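Read through the structure below, which is laid out as structure tokens, and then see the notes.
Heads up, one of the protein chains got dropped from this complex, but the rest are sitting where they should.
The block that comes next holds subunit A.
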Amino acid sequence: MKPFDYVRPATIEEAVQAGSMEGSAFLAGGTNLLDLMKGGVVEPQRIVDVTHLPDLSAIDATSDGGVRIGALVRNADLANDADFAGRFPAVAEALLSGASGQLRNAATVGGNLLQRTRCRYFYDVASACNKREPGSGCDAREGENDGLAVLGWSDRCIATHPSDFCVPLVAFDAVVEIAGPSRRREIALEEFHRLPGETPEKESVLEPGELIVAVRLHAESIAFCANQRYLKVRERTSYAFAVVSAAAGLIVEDGRITQARLALGSVAPKPWRARAGENLLAGQKPERAAFERAAEAALAEAKPSGDNAYKIDLARRLIVRAFERAAAGTPNPLPALPASPFAHSPEAAHV
């Protein structure tokens, strides 16, 4: 690992100041950053350890009845917060389907948003990767790319964003609070991550020094709590990134869908809000045919970036399943194996 300076600011202001210096990286849970540093994938000159900053570890109610989650709240703590999980069950489910118990105990909310792609060519420093080394090329394009993006990718980069947590967050209109050198600002999570285009190295809208301090969910989103699911298709039962994942939420009144929410994970360079699919569902009966139309619309722009056409078909099927499960009602308690498409009902023994 390349030697680096280590600073531990006492306040957010100090953190932002330290983070503004060239070559700085914020350290929170470290579950991704430290691996990247050990592998020489990223080589920060300065680690700004934000884990001791005050006031970033709380889960608070907001004045409008929503929730404000401090950036340093651990994934496991958020998922196991009963109030939170009751209002945003798909978010809790997504959190619990991610990584392993040990990683969830360490990983933070802010860090989850900023985790890097799992594209193998990004991690192999001997491979060409425009994200790691702008202009070097993309070895994934003609390589082992069956897990990579089918939406939002560019010729420069076909990587996916690997987060589970971000998928329901973006579906339910989460907002990211950011502290910066000159001001505080907030931005919808949907706008927070950038598509690669010509600059895949720029993954978010964060400017130098800017620090995520909280993620907020509005009170309006709680209206989906009775009908929502996060489902994750994966190659092994736990400790695996999604092949495809989907977060779906419905508000159903008098047998008709009044609002729908849909986002996809592991299909695009960012957590993928699928508004085209949502829009088709408003006013529809919560039935398979409607969900299938929504799934078609959600993937209308999809195209394979390599040996991954199957992901498009799989994503369509998963959307239908996620909406069917959402329509059937949010399971309470959460299934023993969160996000498993196998668990048809809370009573089902399959995990």
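One rule holds for everything that comes next: contacts are C-beta pairs under 8 Å (C-beta built on N, C-alpha and C of every residue); 3 or more make two chains touch, one makes a residue touch a chain; residues count from 1.
Methods note: contacts and distances are computed from a predicted model.
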Choosing from "ABC transporter permease", "Ketol-acid reductoisomerase (NADP(+))", "histidine kinase" or "Xanthine dehydrogenase family protein molybdopterin-binding subunit", the absent chain's UniProt record names it "Xanthine dehydrogenase family protein molybdopterin-binding subunit"
Among the options A:S238, A:T258 or A:Q284, which residue touches the chain absent from this view?
-> A:S238
Any idea which of A:E13, A:D146, A:E207 or A:E287 touches the chain not displayed?
-> A:D146
Which one, A:R118, A:K202, A:R275 or A:R293, makes contact with the chain that was left out?
-> A:R118
Which one touches the absent chain: A:R46, A:H218, A:R293 or A:R317?
-> A:R317
Name every residue on subunit A in touch with the hidden partner chain.
-> 1-3, 40, 118, 120-121, 124-127, 139, 142-144, 146, 233-240, 243, 310-311, 313-314, 317-318, 320-321, 337, 341-342, 344-345, 348, 350-351
